[in-house]
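Note that one protein chain of the assembly has been removed; the remaining protein chains are unaltered in position.
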Amino acid sequence: MRFLPLPPARPLDMPFLVLDWSLFIAQLFLGLAMACAAYRLIFGPRAQDRILGLDTFYVNAMLLLLTYGIRIASATYFEVALIIALLGFVGTAALSKFLMRGEVIE
Amino acid sequence: MEIIIAVAIGVLTGSGLWLLLRPRTFQVIIGLALISYATNLFIFGMGRLRSNAPPILEPGGSSDLATLADPLPQALVLTAIVISFAMTALFLVVLLASRGLTGTDHVDGRETDL
Amino acid sequence: MWDEARLFLLICLPFLGSVVVASLPRDARDAACLLTGLVALTCTLVIASFYSTMSEGTVVSTTIEWLPTIGLNFILRLDGFAWIMAGLVGLIGFLVVVYARYYMSPEDPVPRFFSFFLSFFGAMLGVVLSGNLIQMVFFWELTSLFSFLLIGYWSHNPGAREGARMALTVTGIGGLCLLAGVLILGHIVGSYDLDKVLAAGDKIRSDSLYRPALVLILLGALTKSAQFPFHFWLPHAMAAPTPVSAYLHSATMVKVGVFLMARLWPVLAGTEPWFWIVGGAGVCTLLLGAYIAIFQQDLKGLLAYSTISHLGLITLMLGLGSPLGVVAAVFHLLNHAIFKASLFMAAGIIDHETGSRDLRRLSGLIRYMPITATLAMVAGAAMAGVPLLNGFLSKEMFFAETIVEHVDSVFDEALPFLAVVASMFSVAYSLRFILGVFFGPPPVGLPRKPHEPPHWMRFPMEFLVLLCLLIGIFPTFTIGPILHIGVSAILGDRLPYYSLAIWHGFNYPLLMSIIAMIGGILVYLLLRGYLAQGEEGPPLLRGLKGQRIFERIMVTVSWKWARQLEALFGTRRLQPQLRLLVFMALAAATLTLYFDGFGPLWLSFAGLDLHGFDTAFALMWLVGICCAVGAASEAKYHRLAALAMLGGAGLATCITFVWLSAPDLALTQLLVEIVTTVLLLLGLRWMPKRIKEVDALTPVPLNVRARRAWDLVVAIAAGTGIAMLSYAVMTQPMPDSISSFFLERAYSEGGGTNVVNVILVDFRGFDTLGEITVLAIVALTVFALLRRFRPAPESMAMPEQQQLQIAYDDAHPDRNVGQTVAEYMAIPRLIMLWLFPVIAVVAVYLLMRGHDLPGGGFAAGVAMSISFILQYMASDTRWVEDRLRILPVRWMGIGLLAATCTGLGAWLFDYPFLTSHFQYLELPVLGKIPMASALLFDLGVYSLVVGATVLMLIAIAHQSIRTPKLPRKKLAASTTGGQ
Amino acid sequence: MRRILPHPLMSLAIFVMWLLLNQSVSPAALTFAAVLALGGGWMMTTLEQTGPRIRRPWTIIKLAGIIFIDIVHSNIAVAKIILRPSSRRGAPGFMAVPLDIRNPYGLATLAIVITSTPGTIWTNFSYSSGMLLIHVLDLQEEQLWIDTIKNRYERRLMEIFE
Amino acid sequence: MTVLADHLIILPIVLPLLAGAFLLLLDDRRRPVKAALTILVAIALLVIAVTLLFRASGSTALAETVSYRLGDWPAPFGIVLVLDRLSAVMLVLTSILALAALVFSLARWHRAGPHFHTLFLFLLVGLNGAFLTGDLFNLFVFFEVLLAASYGLVLHGMGVVRVKAGLHYIVVNLAASTLFLIGVSLIYGVTGTLNMADLATRIPGLNDTDRMFMEAGAAILGVAFLVKAGMWPLSFWLPTAYAAASAPVAAIFSIMTKVGVYIILRLSLLLFGPGAGESAHFGSEVLLYGGMATIAFGLVGVLATQTMSRLAGYSVLVSSGTLLAAIGVGNAAATSGALFYLVNSTLAVAAFFLLTELVERGRDPGADVLAVTMEAFGYTDEDDITEEVEVGERIPTILAFLGGSFVACALLLAGLPPLSGFLAKFALMSAIMDPAGFGTGGPQFVVTWVLIALLILSGLSAMLAMTRIGIQTFWSPLEIAVPGVRGVEVVAVSFLLLLCVALTMAAGPVLDFMEDTAMSLHAPAAYIDSVLPNGGASRGATP
């Protein structure tokens, strides 16, 4: 993990520091949110809970990517987040339909 | 960061291998998928880890391995992802055919082991 | 030159003849015989034409380079010894052909017989004329092969099959031992050239490898010559047509073994191991064969054991290690061939004309076939060693040799007495043969009325018996020079004084002959009563059937043990194989690291650096890891859960790729993840129900638990191992990589800023071409498999949910059948339909920008295929296919062609395959548009990926509409297609 | 016009989407967006889908505002319930809402709205009976919910789509 | 025309790829057209391969290595194809087998499932690519191409047996492919290159740490190759899968294990030759002992087998073991013997697989078991031997052809005279015994003799098993059903067997050629020079 080298003496820049802390905490929150989602994903108890967990996991992952994009001031995350937003539901929908109909494509 | 990825690779491999050695075809296919994640991460790691340095050139930007992530392992992983996807599909269909013809989802086509 | 040509003729003619004869029609009996006879006669004459050369003691040889680099040249080498052997092979071969003409039934496929015969004939000549030991082994094995075919000629007869197989097995094994021995010999000498080997006797005998070489070579020789304890195959080979027996067991096949021992006598003999092995085997065979021969009821069986015995005699002579022994051996070799061939022919005539070979049924035949009887009697007498016949002379020589001391031992002391006993037996069985068959009361109940055979059938016998007499009476004029040529070729300057006179005065050998003669008659008289009882097999040894023992050993070793070993060291089950594979990989890596000292691996952990440790990232992977472990634990009973958790782990991987600067990977991983989930779900429908409560009722056996524990240990070990390995490498400094080239050239020469994509479509486009080919292949395979997919019976029915919902709709008068699903899908369906072009546009977006930014043909293709699949999910298969004609195979073909042809386009400009080209196109309003051939390539990739993915998914989906669904007809008014 | 632009709404959406995706309004992007927009409409035609007819753009904007406010309110309400379960006044439960709207696009929009609002979720709608089944996290008074849905959303949606 | 000559080296890959892709555009009902086109391509490939062989074996032994830079990128950055004697031989062998198998399949197999021709052509793409490529990851890709096609082909025709065997085959090879990826990436991670020749120039200069990881990568890679090569104990899937495959598929599969052997041979000599510094001769002992274990297991399996097709499968193992052991011996003479053996055994096994199908077509399924039980209980009915009965029944020409071919295969597989099997085995044994290879004293001495004993025993086991089955099949009156055999099938089998005969006749020149090949493999400098004309240009990225 090698970031751009930091300048030796870093002037105390309040907005920057706040942003830094805020992003740190936001990512921590999102990480915890993913953990919560994973709790349902792993422990269920029922299939619908797991699927719900997975869906939440996807959304939170997307948010994590968005915050990460801000953090690195780059838009390389964008396509992935876009695809999660557009197609992330496909898995959930398929799993749900499987529960309802026993078959994804009839 | 390396330690996180290393542990991830290790756990994915371990879980995948455990499943690979199970008798049910579905366990095997999930195992293969987990192993393929691990493998992809492993290949990726062989180009070393680097944040915020995607190998996408910018006008006037650097085009140096010292500042950009190694693109080659990424290309290799991309190929590996495609191939492992194809193989998952193939294996799925073979296991379905096997289950259909033998009546069991045991990897040996008969109930020999739990 | 002329000599060489004649040598070639000798080798080539039989094989050519064999091919020609084989191509004759099956009923061309006379033509086949004539041709074979001509070949045999020509060869015999050619051999005879070497007489003068041979008598000068010259060695004629010629070499054709075959495999000179490994010392295998085709060398034909004719010296005196080879010459007399070749003469024997040729002459008796010719006579047997004449005999066989009358013997073989017109209903047999005679050309096949003669074809095999000629091949065998050629192989025999090959052995005899070989000037290279490997070449000799080559022909040696050929004799085994063709004798196998000859013995098994009447293959519908189980005895013939078994006899042939046994002969091949025993002599074949021997041949392979011989090969090993010869290899050692060649290794010692540095050449397989017979001349060089013969010249290196001292070197060989003093080499540490002498003993193994000797044992192996002797194994070859003794098995071939049916020496104890390998004698048992020969009597079973009597199932062959009699001409075959007459040829194989008098002059050729079995003589090859003793030929070899004589051939290598100068280099191998004269040592104690030689004496004990060869002498021991010889004397045992001599006695045992003779003893058993007395008690045979089958005429050919008697002759077979007699053959064994006489070969034992020859072997014994060679084993004694004295030059005179060699002379006696060669002399007896010739004599035995002559009288034994005629005796076999006699047996064949009797069999042919009476329909029986059983000594218990045959009797008094002299009345019906006096000439044959006379001939047989003379030959029999020669076999018994009666004076004035050839057998007598060599037997005298044998006796003389036994009384000379060789190695100071009890064995040597006992040798004269053993020789006399064996001779007595020989006299006894000869008497039994003659008296039993030709004298006594007329036979009763024979299948045919006996009479003399046709004259020409008898002719070979007459000729041979004449030889017996001529040699017996005028040895010095007839056989003398020939024998001299033969033995001097073996012994060279070690040739001893010997005399071929009939009368040497009263001496020990004569005394021994007389005792043997009288003793033999007494033995016969004593045993006559016993033999008349007609019991099969000799007393004492009756229970001991070599064949049975052999079969039991063969079956045990080559079948039972082999199966047990196969089961022990192999498996047909998958899990053990995978365990082994994992274990081997783990061991390979661990051992390599271990031998290299492990050091750096520890070092990299010593400096464990948590700088840049990212809590959120770690948290995310904690979740990912839990998902992986969860998937592992739930995959058996909660497949859907495992699938969802697999998705979780996949998502973690995907985010990692974004986090660590690989947006392309993340994109692809994510899309593939989605498709894989749908794919596995499609498959899940056909999997059996697995219910924990039902499955896990029985207590888990201890061995299963142990295996699980072991698997767990292996999995954890492998996981830990690869984690450590990857950590260690990732913390190493990056080596000087070829990647810098790609970064430097991607834009300037590849025309793209997304280096990963430029690598994929340009620098390493060839990989991508292969990769999409894999995808195409897999899609085709999936399609092919599913075309003939047959679901398990319990999966055949419609899923339970659908049955229930249909039944529910059916049971309520206010509801239409299918209403539940229609209501369920109505709104999602509408949204999914609207997403169709949206996703397609995103796919185009990914495709277009791939070269410069994350995206590319593959990601675009998968996205596009998801848009198709979504339609299938939203509506049903029939509805979609009524409206959308997707021809996935077409997409695939076009994609692959496009990608390949883009690569081929470079040829037009004389560049190598896949050389890319790009330039900016100036368009009026639109401005500069980058046009890269790489985009065309990527378009091919895209097309293929769409086709392949859609083909796979749809092929699986189609199974649902293929299987008969009972209530499907009720769904005629189904409203999935709209409200 | 219908033949070239069978689904003007879809085409418009695609046109905008392409520009947004590329973050560009260059001539090349516009041209390509137009091509894709036509293609997108054509793709919808293959699926034999009749597009919605939309009226009263002002109502749309008003509705959007209402929805936004509702979502914000609901977010706060649900967050409260999660953080302090004791603050909940009602009990979770299913309830049926009789609907008059039948336009599929209207229904779809309603479904998205209801589901996107925290605290309510669209479960099932029966065309034959016109009954909508929803699940409500904090169900106090069913009629209040029915009124909200019918008056705030359904009425406006019917104006827009029917 | 000159253009084509320059690009000839890529045609073995591109031609079947194009043809296979084109066939996808044709409807499955136009199978005759597809078949004709495929056969034409196979013939063209044979012609091309032979041309390439001649080019590779030019007058000077070492100077004729040709490299082809894909995309015009210089090695080691782009992918290169490298044609040398060894790869040319493998190409020729592949196209021979392909032609025979395809012709054979015309009788009926090509109708047994959809897209047979495309899959077959793609298999050729994979095989030819694997033989030609000079890049480690590209090798992986071609391995996957050939494996994927082989998965499809092994399942071609379906049925329980095929699917069960195919499942095992696929899982094992998927696991092996994973190892392949791990190995390749590990090697890249410490050496920074994927080009084989470049790797060879970099290995001697590696520091201890990197060397350690590189060797670990090579070891993992080796396990993957050994799975494909069929080394015991990684080979249990092989006999089952090969026996289950349809005849033409099994015939072309006989070169699949050879791909593993080929790459082990190539890489062990290129990367771990004497010039590799501390890594010299890495893994050669594993190959030697593993090869020996494989021979032992193969010969046991040959004896224990109940069916001809399984016997053929185990013969594949024996030949793999022999080759691996010969590579492990590590001298040029052994290598040249091994190459001769490789050609011979591949052709023989392929012919045998084709023949098996023809023979088993006319048999009842239990007959093989009977072959052994009859042997176990023996016969005592010698009284039956009477003249009246002993009249040979009419053996139809077909049976004569099958019998003759069977004998030829038996001789080839057992290494008995007069066919090339004997010469191959002898060449190998004489090379192994050569003091230059093994030395004379110490444990090596024992190893030499154990290896020779194994080679001889393997021949013996083949002889015993083939006799057992042959007698039961061709001589037993129980087996009177004469199978219907098509002309194309006869042509295919005869073609392969006649090539073996030709190999026997021309053994001298062939062995000379193999010796030159072995010499050039043992002195890889020419190979490296051909790929990297500037001598490892990768040091500085700017050429």
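A, B, C, D and E label the chains in the order they appear, each numbered from 1.
Going forward, a contact is a pair of C-beta atoms (placed from the backbone, for glycine too) under 8 Å apart; a residue touches a chain by one contact, two chains touch by 3 or more.
The rule is simple: contacts and distances are computed from a predicted model.
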item: Name of the absent chain as recorded in UniProt (options "Segregation and condensation protein A", "Molybdopterin synthase catalytic subunit", "DAK2 domain-containing protein" or "Multicomponent K+:H+ antiporter subunit G"); value: "Multicomponent K+:H+ antiporter subunit G"
item: Absent-chain contact - pick from C:198, C:221, C:365 or C:832; value: C:832
item: Touch criterion as defined above, residue of C:547, C:803 or C:816 at the omitted chain; value: C:803
item: Chain D residues touching the omitted chain (full complex); value: 17, 20-21, 23, 71-72, 75, 78-79, 81-83, 85, 92, 94, 111-112, 115-124, 133, 135, 137
item: Contact set of chain A toward the excluded chain (per top definition); value: 3-4, 6-7, 13-16, 18-27, 29-30, 32-37, 39-40, 46-49, 51-53, 55-56, 59-60, 62-63, 66-67, 69-75, 78, 81-82, 85-89, 92-93, 95-97, 99-100
item: Interface residues of chain C (partner: the chain not displayed); value: 612, 614-616, 797, 800-801, 803-805, 807-808, 810-811, 824, 827-828, 831-832, 835, 838, 966
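To be clear about the criterion, only the chains that are shown with their structure count from here on.
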item: Shortest contact path, chain D to chain E, counted in steps; value: 2
item: Smallest count of steps, each to a touching chain, taking chain B to chain C; value: 1
item: Identity of the chain that, by mean CA position, is farthest from chain D; value: C
item: Of A-B and B-E, whichever chain pair has more C-beta contact pairs; value: B-E
item: Chain closest to the assembly centre - both centres taken as Cα means; value: E
item: Inter-centroid spacing, chain D versus chain A (mean Cα positions, whole Å); value: 25
item: Chain A: positions in contact with at least two other chains; value: 1-3, 76
item: Shared interface positions of chain E, touching two or more other chains; value: 137, 141, 144, 148, 151, 155, 158, 167-168, 171, 175, 182, 186, 188-189, 194
item: Chain D residues within the chain C interface of the complex; value: 10, 13-14, 17-18, 21-22, 26-28, 31, 36, 39-41, 43-44, 46-49, 104-105, 107-108, 111-112, 122, 124-129
item: For the chain A and chain B complex, residues of the former touching the latter; value: 1-4, 72, 74, 76
item: Of chain B, residues touching chain A in the complex; value: 1-2, 49-54, 56
